[in-house]
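One structure below.
Every protein chain except one is present and positioned as in the full complex.
Presenting subunit A:
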Amino acid sequence: MANLGAPGKTASDITDELPTFNVENMQNNAKIIYYSRTFMSIIGGVIAGILGFTGLTGFIFYFLVMAITSVGLAAKAGFSVHSYFDGWNRIILDGFLGGLLSFVLFWTFAYDLVHIF
């Protein structure tokens, strides 16, 4: 009985105790989430700078933008998360804080542009 050797695939005769996934597509989906969140962090930073948020309000705005992005990503997956990811945590929590530094950078940049110079 030949093992096909492709990533994540097993011969269907063997009862697999572990669920196997197509790893290449998992990485593709994770990459899409990362790009979407990074872009939305930057846009959120620019908007927070234009609106003139200072201090805690800006961070609350960042979490709001990230929450909206999570809902958008769940809608993009058609809310049937289990055929694209291995859990709800991936789509909701993954990369939540990764865009924070980009957000702060563009927030200060836009704030300086609009309100100081």
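General observations
In the analysis below, contacts are C-beta pairs under 8 Å (C-beta built on N, C-alpha and C of every residue); 3 or more make two chains touch, one makes a residue touch a chain; residues count from 1.
The criterion applied here is as follows: contacts and distances are computed from a predicted model.
According to its UniProt record, the chain left out of view corresponds to "Membrane magnesium transporter" among "Phosphatidylinositol glycan anchor biosynthesis class U protein", "Membrane magnesium transporter", "Glucosidase 2 subunit beta" or "Very-long-chain enoyl-CoA reductase". In the full complex, subunit A makes contact with the omitted chain through residues 4-9, 20-22, 25-26, 28-29, 31-32, 35-36, 39-40, 43-44, 46-47, 50-52, 68-69, 72-73, 75-77, 83-86, 110, 113-115.
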